[in-house]
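Pasting a structure below so you can have a look.
Here the complex is missing a single protein chain, while all its other protein chains stay put.
Up next, subunit A:
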Amino acid sequence: MLTPESRGSLSEVVFRAMRTGETSGLAEAPPSDTAEDAQLTLWALYEQHYRGFEDVSGELEWDPQLIGVRRGLEQEFERTLRARMPEVPEPDGFAEKFFDFVADHDGPSLAAHVHRKATEEQVRELLRHRTIYHLKEADHTTWVIPRLSDRVKAAVMELQFDEYGGGDPNLLHAHLFVRGLEDSGLDSEYGAYINEAPLEVLEENNAMSLFGLNRRLRAASLGFLAAFEATSSGPSRRMAQGLKRLGFPESMIEYYTEHVEADAVHEQLAVRTICGALLEEEPDMHDDVYFGAWTSLDLEDRYAERMLKQWAA
């Protein structure tokens, strides 16, 4: 993957510094022009810790100037996300209250649109946007593992092992998506569609990295995971039915049917054996679990609202 096209003054200056290695002037980098400019810059800075860019030296992963820009952007992003948060439930009876919190959240549903109404072109656009996360599916949670107690760490691994295909690369969830993309005539190369990813997709991806890469936010990362899993089985079934209706290839349908079953397991693990266990050990992390959960629900709502409005559904 190459560095993306810039979307404003900040991304232009930062991407040039990344490509040339001349980062010393970044202390005087201009402010971002728009939220999209800021989020794309942050996305690229995080991406250095995943697969990186062919046109950026690996030496720059921990460059103090680039880390400085990232810190500023992620502090602002975290403040924005926290300001959006509603009141959270009381800490007693965590698992049932958490499932209720997610069930009571009624956001617009892309899966319902895909199920009944979406055109093939709309679904292809959705799949292109989903590549930004699905091609590194589950990786953001892996960052958290060394930061946990034995009990919670083992519980996260029990879930992650399934995400990573139980050790079989052909069954790795991200790889199931690669097969689906290729059979659908879409580009499966990592990061291929970053230049068309809208603000909401960048925010969703950046929130996962923000929580995964900052140890103090480990509870938010696991709360994000729990809400993400708890809103997956039903929508995945509707996605599979919509893809079938539109005649998408079997491998793309299977990606979603696999998530119907897998995430019915994962939601129980994420809520009970992962977040539940974490909160037994560290009850003061209760609000951060909900911070992560809310962020997951809210950012998906924002993306769905944008796309449904764009498609005038």
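What we mean here is this: a contact is a pair of C-beta atoms (placed from the backbone, for glycine too) under 8 Å apart; a residue touches a chain by one contact, two chains touch by 3 or more; residues count from 1.
Note that in this section contacts and distances are computed from a predicted model.
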{"item": "Choices \"Peptidase M24 domain-containing protein\", \"M24 family metallopeptidase\", \"Transcriptional regulator\" or \"Iron-binding zinc finger CDGSH type domain-containing protein\" - which one is the UniProt name of the chain not shown", "value": "\"Iron-binding zinc finger CDGSH type domain-containing protein\""}
{"item": "Chain not shown: contacting residue from A:E28, A:D150 or A:D284", "value": "A:D150"}
{"item": "Full-complex contact with the absent chain, from A:Q65, A:T142 or A:S233", "value": "A:S233"}
{"item": "Missing-partner contacts on subunit A, residue numbers", "value": "95-96, 99, 103, 149-151, 154, 158-159, 161-162, 166, 233-234, 237, 260-265, 267-269, 272-273, 277"}
